[in-house]
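Heads up: the structure comes next, in structure tokens.
Apart from one protein chain that is not included, each protein chain of the complex appears where it belongs.
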Amino acid sequence: MHNRLKDGSLKLYELDKELVPIDAIRVRREFIGKETGAKLENIGIFSIDVERVTKRNCENMIGTVQVPVGVAGPIRINGGHAQGDYWLPLATTEGALVASVNRGCSAITKAGGADVRILHDGMTRAPVFATESVTHAVRVCEWVTVHHEELKAAAESTTSHGKLSGIVTFVAGTSVYVRLEFDTKDAMGMNMVTIASAKVADLIAQGTGARLIALSGNMCADKKPAAINGIMGRGRSVVAGVALSHELIEKVFKTDAASLHEVNYRKNLVGSARAGAMGFNAHAANVVAALFIACGQDAAHAIDGSTCITTVDLTKTGVYVAITLPSLPVGTVGGGTSVETQQECLNILGVAGSGTPPGTNAKELGEIIGCAVLAGELSLIGALAAQHLARAHQQLGRG
Amino acid sequence: MHNRLKDGSLKLYELDKELVPIDAIRVRREFIGKETGAKLENIGIFSIDVERVTKRNCENMIGTVQVPVGVAGPIRINGGHAQGDYWLPLATTEGALVASVNRGCSAITKAGGADVRILHDGMTRAPVFATESVTHAVRVCEWVTVHHEELKAAAESTTSHGKLSGIVTFVAGTSVYVRLEFDTKDAMGMNMVTIASAKVADLIAQGTGARLIALSGNMCADKKPAAINGIMGRGRSVVAGVALSHELIEKVFKTDAASLHEVNYRKNLVGSARAGAMGFNAHAANVVAALFIACGQDAAHAIDGSTCITTVDLTKTGVYVAITLPSLPVGTVGGGTSVETQQECLNILGVAGSGTPPGTNAKELGEIIGCAVLAGELSLIGALAAQHLARAHQQLGRG
Amino acid sequence: MHNRLKDGSLKLYELDKELVPIDAIRVRREFIGKETGAKLENIGIFSIDVERVTKRNCENMIGTVQVPVGVAGPIRINGGHAQGDYWLPLATTEGALVASVNRGCSAITKAGGADVRILHDGMTRAPVFATESVTHAVRVCEWVTVHHEELKAAAESTTSHGKLSGIVTFVAGTSVYVRLEFDTKDAMGMNMVTIASAKVADLIAQGTGARLIALSGNMCADKKPAAINGIMGRGRSVVAGVALSHELIEKVFKTDAASLHEVNYRKNLVGSARAGAMGFNAHAANVVAALFIACGQDAAHAIDGSTCITTVDLTKTGVYVAITLPSLPVGTVGGGTSVETQQECLNILGVAGSGTPPGTNAKELGEIIGCAVLAGELSLIGALAAQHLARAHQQLGRG
Partner (left out) sequence: MHNRLKDGSLKLYELDKELVPIDAIRVRREFIGKETGAKLENIGIFSIDVERVTKRNCENMIGTVQVPVGVAGPIRINGGHAQGDYWLPLATTEGALVASVNRGCSAITKAGGADVRILHDGMTRAPVFATESVTHAVRVCEWVTVHHEELKAAAESTTSHGKLSGIVTFVAGTSVYVRLEFDTKDAMGMNMVTIASAKVADLIAQGTGARLIALSGNMCADKKPAAINGIMGRGRSVVAGVALSHELIEKVFKTDAASLHEVNYRKNLVGSARAGAMGFNAHAANVVAALFIACGQDAAHAIDGSTCITTVDLTKTGVYVAITLPSLPVGTVGGGTSVETQQECLNILGVAGSGTPPGTNAKELGEIIGCAVLAGELSLIGALAAQHLARAHQQLGRG
């Protein structure tokens, strides 16, 4: 078999037809090991059900990487969907991250818990069409408006769960982008949405003579930082916040309200503005990525998912710290959520599988992630403010 | 022990002091399982050396998630550092991704390989200082310029490998951002750079009376999409490209040059512009994230790492397709690279550990990732163009 | 009087109470001349009716600057509102601009005219409110949704013309932004909209307990380049395009379709993407600013008005060139439109004053400006492509 793989008469992916998954994985791994001279021992040690994984999640599989999971918490959450105390599973190799989030959780819990709400919920796809002229482009938009109900019916005929919740058209010269938004319940929903969008796109092409160029025209926008996601929302739009008293700030963070505010002001707001950044936060991406990997989310969605604005308001009693995640694409069914280790992480959060009613588990997950990001922001801003204050004292003591 | 954990008299992280790592992990996992009612069987099955991981990579560890790894390739690369045929390990749960990259690899290899070069190499940190007035701010910048050599010496005194390669100052009102750039050799280098920056920042504060607010002032910019990274570069700046002949386009992608060009034009360029996006590509993030997780890179770095511009030029002989990744933070030592499964993935690429001379392994990894992104872009654009062409034929009644 | 002005007992603006406008202007100008040593002869030569101008357009007036006006045209327009041949008045001191636009007009007219349409029409204001928590913020949004009709009635009670056409809420932490959109008919409408928004904002504050921080919360967004304007539209959203045949390209521009396309591709699309730019065009701002100043528009609105995407499609018969202006704030009544010289420029275009029905004049002006921008883009891209082609020929030894 190695010989056939070597001479190209057998392709790596064809092994799945000749062997059961576990053997195909092994043969493939051994072949790669031989070809590259790499010793591949640990990659081959895994416990997940590869029967399903090789069909749904990963072609040409050779094994798994083991990503360490630490827990932070408990974090108390007062959400629209998430209620109570949660332990957060974080998959990461970045030392200090779990400890940092943990400290933030502790502060939030001591403060009585974090507020969190889902502002908006909808997964999108935006096919792009080519038209012959700007007047043709405008006619396509008008046609879409007129045929809204028909397009909605067509879209929903492709899915048992998804509901089309909005259609918005955009024109750029002769290109028309039709941004379709769906309620995807507990699924992150890109697959469902893509299939439904294909149906819609075909109808539009047929009805208008526009040429469908791509099912995704980048106004979705998927896995790219994009203003449109911030403004119109994508996936679950989450806002979370917590009030910290002067005493708590002093006790947990060894700093004061003014210092917390100043760090956020000069770093997260002015610094990001000066850098031409799309994120106005300290390290939201760390928390989003670690939870995404642990919970079987699409890791590349950390790109849009981490576009966060962090704010620290000065209040009479201390500060109110908040984070806003306008475009967090998450689901509790589908994708990598059924891989056993990832499913176990979702179970730690109590949100694996479909919710009752459908959609509530994914919304709960969205709220949990929002609060976890808040914990991470609090912790890092607090640490910076404490160092800053310490330095200020030193300078004053030495001056 | 459960009781002490339960009543809070023993903290989860304190288990590391009382037990050997493997036991601490187990006790912690059992406690979380009990608290949450989650059955945590698979998370506890792992083979990596937790002695090191618990110290360096992950606090409060309870086990690992197993992320499926598939291979794509071989891909032929004609780089400044990467030379030859490579198999790409991709850690993902997104079905079809490995297959898609694989097809791109095949096209590239058939075309004779991808060109790739490192344009720039430097990891950055930008501490932010508060000053009393804009004139004070300007004086701080001048002081930094005058004391460049002194600051460089101080920075380099903290590290055996890193070299300070640049200092640029930015002013926004009374805030001063000092962007320090380092050659970090084979390390991704954030830790090294942060330690060195702390030393530099203290000197600046002492020398100028400016108050150090945060070691990272968000003009670094780390793990946030930011124009400054695109313009000034961060980590390894990579450009990769490949020429495809008309025959190859027809044979591998079942489409033509004009269609490939049009998909890129309307989707990746005009669509992204219209969406206010910072990425002008099809799905670079998928490839970056999958390689990052496989190879022990910091997954949150996929945010800056995937800011990609994809171009498709029409040429006399077909097309020239290229990708540009201005800010890819990667390393082959430190971080998660020494976790056994991740190390094995680096070994598949032949880039684990320090290169000879230092820095060459990380540069090689950067080039490989650049070519992998190119493969992914090619494949998706090709698929879209083929569908588009097929539809066009159908509409014309030729299908 | 000079003495009283000099010693501060009389303020410059108080002259309007003591003197008729023309004398107040003169005394003020003489005072400034004396104070600064500047000879102010020409500034004092003007013919406009200062009675009205000093009340509505300019406080502390000392005279006028004379901005040269050139005409380009005629340009043939096939619009939804603009129909026929137009002469464009351009107020500019930038040599070559009028000539350049003129050449573009000529090409468009020879091609049979430009297509142009208004995609969307609505002027916005977005007051910002402070709330106590993210849950309070969400309740404010819900309150606004529930009280939509009441808010609409209140808004429209303040204006005889304006109609509230949309309300969208945004949350960032504890800040709530309520973006109010109005049909302002022939007025650019900022004043009308601001007055109506004040009424709405007071109701929201009273009804929800949120504190109104500013009538404009920068999500309007007025006179700042902002993605929200591109995505949701602001003022008149205009798209214009024209098909050029191979013959015409050769004859008028001395170049070919491929060169026009390549200039736009590498400069306006890839170059702007690489620069982190919000405009994807050659010099739309030149044309917008020159028409704005000539026609009494608010010159600072050229900032949002010039955010343009220019596209050049390769077609079977040549190229289709288009521009998209998503946020062009223009009006034919109010503001500077009634200053005599500016009114005359509007008369050259046939759009001064209110249209029948109301709104049609402003829409016609929007379409004209769209086509003028198209002419400017065509001309500059054409010139660059011709030079490029000429150079290519030279390099090939054919020059």
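We call the chains A, B and C, going by the order they appear; numbering starts again at 1 in every chain.
Following the convention adopted for this analysis, contacts are C-beta pairs under 8 Å (C-beta built on N, C-alpha and C of every residue); 3 or more make two chains touch, one makes a residue touch a chain.
Please read all numbers here as calculations on a predicted model, not as lab measurements.
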item	value
Of A:Leu10, A:Leu151 or A:Ile309, the residue in touch with the unshown chain	A:Ile309
Residues from chain A at the interface with the omitted partner, ascending	227, 230-231, 258, 265, 269-270, 272-276, 278, 280, 309, 311, 314, 324
Chain not shown, touching residues in chain B	115-117, 119, 130, 132-135, 137-138, 141, 170-175, 227-228, 230-232, 239-241, 243, 276, 309-311, 313, 320, 322-324
Where the missing chain touches chain C, by residue	12-13, 28, 32, 35-43, 45-48, 50, 53-72, 87, 89-99, 102, 126, 128, 130, 170, 172-173, 175, 177, 205, 211-219, 221-228, 231, 262-263, 266-268, 270-279, 281-286, 288-290, 293-294, 296, 298-300, 302-303, 306-307, 335-336, 339-342, 344-345, 347-350, 384, 387-388, 391-392, 395
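Methods note: only the chains that are shown with their structure count from here on.
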item	value
Same or different residue numbers at the chain A/chain B copy interface, by half rule	same
Inter-chain centre distance, chain A versus chain C - centres from mean C-alpha coordinates, in Å	38
CA centroid of chain B to CA centroid of chain C, Å	41
Multi-partner residues of chain B (each touching 2 or more other chains)	227, 231, 270, 272-276, 278
